[in-house]
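Structure, as C-alpha coordinates:
Only one protein chain is missing; all other protein chains are in place.
So, subunit A:
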Amino acid sequence: MQSLGVEVLFEGSNFERLLGGLGVTITIAFSSIIFSTLSGGIMGLLRTSAPAIIRLLLRVYLEMFRIIPILVWLWVVHFGLTPALQIEVSGEFTSIVVFSLWGAAEVGDLVRGALESLPRHQVETGKALGFSYMQLYRYILIPQAVRRVLPGMINLATRMIKTTSLVVLIGVIEVVKIGQQIIEIGVIKAPNASFWVYGFIFILYFIICYPLSRLAKKYELKWHSL
(Lines give C-alpha, C1' and ligand atoms only; values in the text may rest on other atoms or scores of the structure.)
Protein backbone atom coordinates (compact mmCIF):
# COMPACT_ATOMS: atom_id res chain seq x y z
CA MET A 1 0.00 0.00 0.00
CA GLN A 2 1.27 3.44 -0.84
CA SER A 3 2.05 5.55 2.18
CA LEU A 4 -0.54 8.14 3.12
CA GLY A 5 2.06 10.80 3.76
CA VAL A 6 0.70 11.82 7.14
CA GLU A 7 3.57 10.05 8.91
CA VAL A 8 6.12 12.58 7.57
CA LEU A 9 4.75 14.98 10.16
CA PHE A 10 6.04 12.77 12.94
CA GLU A 11 9.23 11.48 11.31
CA GLY A 12 12.48 12.36 13.09
CA SER A 13 12.08 15.74 14.72
CA ASN A 14 9.79 17.10 11.99
CA PHE A 15 6.95 17.85 14.37
CA GLU A 16 9.18 19.81 16.75
CA ARG A 17 10.74 21.61 13.79
CA LEU A 18 7.34 22.72 12.52
CA LEU A 19 6.41 23.98 15.98
CA GLY A 20 9.80 25.71 16.19
CA GLY A 21 9.05 27.38 12.86
CA LEU A 22 5.68 28.42 14.23
CA GLY A 23 7.56 29.95 17.17
CA VAL A 24 9.55 32.10 14.72
CA THR A 25 6.33 33.12 12.96
CA ILE A 26 4.68 34.05 16.27
CA THR A 27 7.74 35.95 17.53
CA ILE A 28 7.96 38.09 14.39
CA ALA A 29 4.21 38.65 14.10
CA PHE A 30 3.45 39.48 17.72
CA SER A 31 6.54 41.64 18.38
CA SER A 32 5.62 43.62 15.28
CA ILE A 33 1.96 43.89 16.31
CA ILE A 34 2.95 45.23 19.73
CA PHE A 35 5.45 47.75 18.32
CA SER A 36 3.07 48.90 15.63
CA THR A 37 0.17 49.33 18.05
CA LEU A 38 2.26 51.59 20.28
CA SER A 39 3.86 53.67 17.55
CA GLY A 40 0.74 53.58 15.38
CA GLY A 41 -1.32 55.00 18.24
CA ILE A 42 1.00 57.98 18.54
CA MET A 43 1.05 58.37 14.80
CA GLY A 44 -2.74 58.39 14.66
CA LEU A 45 -2.89 61.16 17.26
CA LEU A 46 -0.30 63.16 15.36
CA ARG A 47 -2.19 62.74 12.13
CA THR A 48 -5.24 64.39 13.64
CA SER A 49 -3.60 67.09 15.73
CA ALA A 50 -0.07 67.88 14.58
CA PRO A 51 0.86 70.78 12.26
CA ALA A 52 0.09 70.31 8.59
CA ILE A 53 3.69 69.62 7.55
CA ILE A 54 3.98 66.69 9.97
CA ARG A 55 0.61 65.35 8.89
CA LEU A 56 1.83 65.46 5.31
CA LEU A 57 5.07 63.62 6.12
CA LEU A 58 3.17 60.92 7.99
CA ARG A 59 0.81 60.63 5.05
CA VAL A 60 3.77 60.12 2.71
CA TYR A 61 5.17 57.52 5.12
CA LEU A 62 1.85 55.62 5.10
CA GLU A 63 1.62 55.69 1.33
CA MET A 64 5.18 54.38 1.02
CA PHE A 65 4.22 51.26 2.95
CA ARG A 66 0.91 50.90 1.15
CA ILE A 67 2.34 51.24 -2.33
CA ILE A 68 5.66 49.38 -2.01
CA PRO A 69 5.16 45.64 -1.38
CA ILE A 70 6.45 44.28 1.93
CA LEU A 71 8.55 41.81 -0.08
CA VAL A 72 10.48 44.73 -1.58
CA TRP A 73 10.89 46.43 1.82
CA LEU A 74 12.33 43.24 3.30
CA TRP A 75 14.78 42.86 0.43
CA VAL A 76 15.92 46.50 0.38
CA VAL A 77 16.38 46.72 4.14
CA HIS A 78 18.12 43.36 4.50
CA PHE A 79 20.38 43.34 1.44
CA GLY A 80 20.69 47.09 0.85
CA LEU A 81 20.22 49.20 3.94
CA THR A 82 21.87 47.16 6.70
CA PRO A 83 25.05 46.35 4.70
CA ALA A 84 25.29 50.02 3.67
CA LEU A 85 25.14 51.02 7.33
CA GLN A 86 27.73 48.32 8.03
CA ILE A 87 25.57 46.68 10.67
CA GLU A 88 25.03 42.96 10.88
CA VAL A 89 21.52 41.98 11.80
CA SER A 90 19.65 38.71 11.61
CA GLY A 91 16.81 38.16 9.18
CA GLU A 92 14.43 37.95 12.13
CA PHE A 93 15.48 41.41 13.28
CA THR A 94 15.00 42.91 9.82
CA SER A 95 11.59 41.24 9.60
CA ILE A 96 10.43 42.68 12.92
CA VAL A 97 11.66 46.15 11.93
CA VAL A 98 9.96 46.10 8.52
CA PHE A 99 6.72 44.60 9.84
CA SER A 100 6.64 47.12 12.71
CA LEU A 101 7.13 50.05 10.34
CA TRP A 102 4.42 48.71 8.09
CA GLY A 103 2.09 48.05 11.02
CA ALA A 104 2.72 51.49 12.50
CA ALA A 105 1.67 53.14 9.25
CA GLU A 106 -1.51 51.05 9.02
CA VAL A 107 -2.45 51.38 12.70
CA GLY A 108 -1.80 55.11 12.47
CA ASP A 109 -4.31 55.35 9.64
CA LEU A 110 -6.88 53.27 11.53
CA VAL A 111 -6.53 55.50 14.61
CA ARG A 112 -6.78 58.63 12.49
CA GLY A 113 -9.90 57.30 10.81
CA ALA A 114 -11.47 56.44 14.15
CA LEU A 115 -10.70 59.84 15.67
CA GLU A 116 -12.01 61.71 12.65
CA SER A 117 -15.18 59.65 12.59
CA LEU A 118 -16.18 60.89 16.04
CA PRO A 119 -18.90 63.56 15.87
CA ARG A 120 -17.62 67.11 15.93
CA HIS A 121 -19.83 68.01 18.91
CA GLN A 122 -17.87 65.65 21.17
CA VAL A 123 -14.83 67.89 20.86
CA GLU A 124 -16.87 71.07 21.16
CA THR A 125 -18.70 69.87 24.26
CA GLY A 126 -15.43 68.93 25.87
CA LYS A 127 -13.97 72.34 25.12
CA ALA A 128 -17.07 74.07 26.43
CA LEU A 129 -16.69 72.15 29.68
CA GLY A 130 -13.15 73.47 30.00
CA PHE A 131 -11.28 70.24 29.16
CA SER A 132 -7.63 70.75 28.27
CA TYR A 133 -6.24 69.31 25.04
CA MET A 134 -4.84 66.31 26.90
CA GLN A 135 -8.03 65.75 28.89
CA LEU A 136 -10.08 65.94 25.72
CA TYR A 137 -8.12 63.06 24.23
CA ARG A 138 -7.73 61.13 27.47
CA TYR A 139 -11.37 61.13 28.57
CA ILE A 140 -13.45 61.74 25.48
CA LEU A 141 -11.79 60.91 22.17
CA ILE A 142 -9.44 57.97 22.82
CA PRO A 143 -11.91 55.75 24.73
CA GLN A 144 -14.41 56.08 21.91
CA ALA A 145 -11.82 55.71 19.17
CA VAL A 146 -10.43 52.47 20.60
CA ARG A 147 -13.77 50.76 20.04
CA ARG A 148 -13.88 51.87 16.45
CA VAL A 149 -10.27 50.87 15.85
CA LEU A 150 -10.56 47.34 17.20
CA PRO A 151 -12.11 45.49 14.20
CA GLY A 152 -9.57 47.00 11.83
CA MET A 153 -6.72 46.20 14.21
CA ILE A 154 -7.67 42.53 14.46
CA ASN A 155 -7.96 42.38 10.71
CA LEU A 156 -4.48 43.90 10.39
CA ALA A 157 -3.03 41.54 13.04
CA THR A 158 -4.22 38.40 11.22
CA ARG A 159 -2.93 39.86 7.95
CA MET A 160 0.48 40.46 9.53
CA ILE A 161 0.62 36.91 10.90
CA LYS A 162 -0.05 35.47 7.46
CA THR A 163 2.31 37.86 5.68
CA THR A 164 5.22 36.53 7.78
CA SER A 165 5.51 33.75 5.18
CA LEU A 166 7.38 36.31 3.03
CA VAL A 167 10.35 36.50 5.39
CA VAL A 168 11.79 33.30 3.92
CA LEU A 169 13.18 35.54 1.18
CA ILE A 170 15.70 37.04 3.60
CA GLY A 171 16.69 33.67 5.03
CA VAL A 172 14.34 33.43 8.00
CA ILE A 173 13.22 29.85 8.38
CA GLU A 174 9.62 30.04 9.59
CA VAL A 175 6.85 27.48 9.60
CA VAL A 176 6.01 27.50 5.87
CA LYS A 177 9.65 27.11 4.85
CA ILE A 178 10.17 24.20 7.23
CA GLY A 179 7.05 22.65 5.75
CA GLN A 180 8.60 22.98 2.28
CA GLN A 181 11.86 21.42 3.45
CA ILE A 182 9.94 18.46 4.83
CA ILE A 183 7.97 18.09 1.60
CA GLU A 184 11.15 18.15 -0.50
CA ILE A 185 12.96 15.36 1.33
CA GLY A 186 9.75 13.35 1.48
CA VAL A 187 8.98 13.35 -2.26
CA ILE A 188 10.40 9.86 -2.80
CA LYS A 189 8.77 8.06 0.09
CA ALA A 190 5.62 10.07 0.43
CA PRO A 191 4.52 12.03 -2.64
CA ASN A 192 1.33 13.12 -0.86
CA ALA A 193 3.24 14.71 1.98
CA SER A 194 2.57 18.22 0.71
CA PHE A 195 -1.16 17.81 1.37
CA TRP A 196 -0.56 16.83 4.99
CA VAL A 197 2.17 19.35 5.67
CA TYR A 198 0.20 22.27 4.26
CA GLY A 199 -2.92 20.96 5.99
CA PHE A 200 -1.06 20.96 9.27
CA ILE A 201 0.27 24.48 8.64
CA PHE A 202 -3.30 25.58 7.92
CA ILE A 203 -4.37 24.28 11.34
CA LEU A 204 -1.42 26.04 13.02
CA TYR A 205 -2.32 29.40 11.44
CA PHE A 206 -5.95 28.83 12.36
CA ILE A 207 -5.03 28.21 15.98
CA ILE A 208 -3.25 31.58 16.17
CA CYS A 209 -5.70 33.67 14.15
CA TYR A 210 -9.06 32.30 15.31
CA PRO A 211 -8.78 33.40 18.98
CA LEU A 212 -8.01 36.90 17.73
CA SER A 213 -11.20 37.13 15.73
CA ARG A 214 -13.22 35.61 18.61
CA LEU A 215 -11.76 38.23 20.90
CA ALA A 216 -12.67 41.02 18.51
CA LYS A 217 -16.22 39.69 18.20
CA LYS A 218 -16.58 39.55 21.96
CA TYR A 219 -15.48 43.12 22.57
CA GLU A 220 -17.48 44.46 19.68
CA LEU A 221 -20.66 42.94 21.10
CA LYS A 222 -19.81 44.09 24.59
CA TRP A 223 -19.08 47.66 23.58
CA HIS A 224 -21.91 47.82 21.13
CA SER A 225 -24.40 47.28 23.92
CA LEU A 226 -22.95 50.11 26.00
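Note that contacts are C-beta pairs under 8 Å (C-beta built on N, C-alpha and C of every residue); 3 or more make two chains touch, one makes a residue touch a chain; residues count from 1.
Here is the rule we go by: contacts and distances are computed from a predicted model.
Novice: Which one, "Fimbrial assembly family protein", "Probable membrane transporter protein", "NADH-quinone oxidoreductase subunit E" or "Polar amino acid transport system substrate-binding protein", is the UniProt name for the chain you do not see?
Specialist: "Polar amino acid transport system substrate-binding protein"
Novice: Looking at A:I67, A:M134, A:I203 or A:L221, which makes contact with the chain not pictured?
Specialist: Result: among the candidates, A:M134 touches the missing chain.
Novice: From the list A:V6, A:I26 or A:L169, pick the residue that touches the absent chain.
Specialist: Answering carefully, the residue with contact to the hidden chain is A:L169.
Novice: Could you pull out which residues of subunit A are in touch with the chain that's been left out?
Specialist: On the side of subunit A, residues 8, 11-14, 17, 42-43, 45-46, 49-51, 54, 57, 61, 75-76, 78-86, 88, 132-134, 168-171, 173, 177, 180-185, 187-188, 191, 194 touch the unshown chain.
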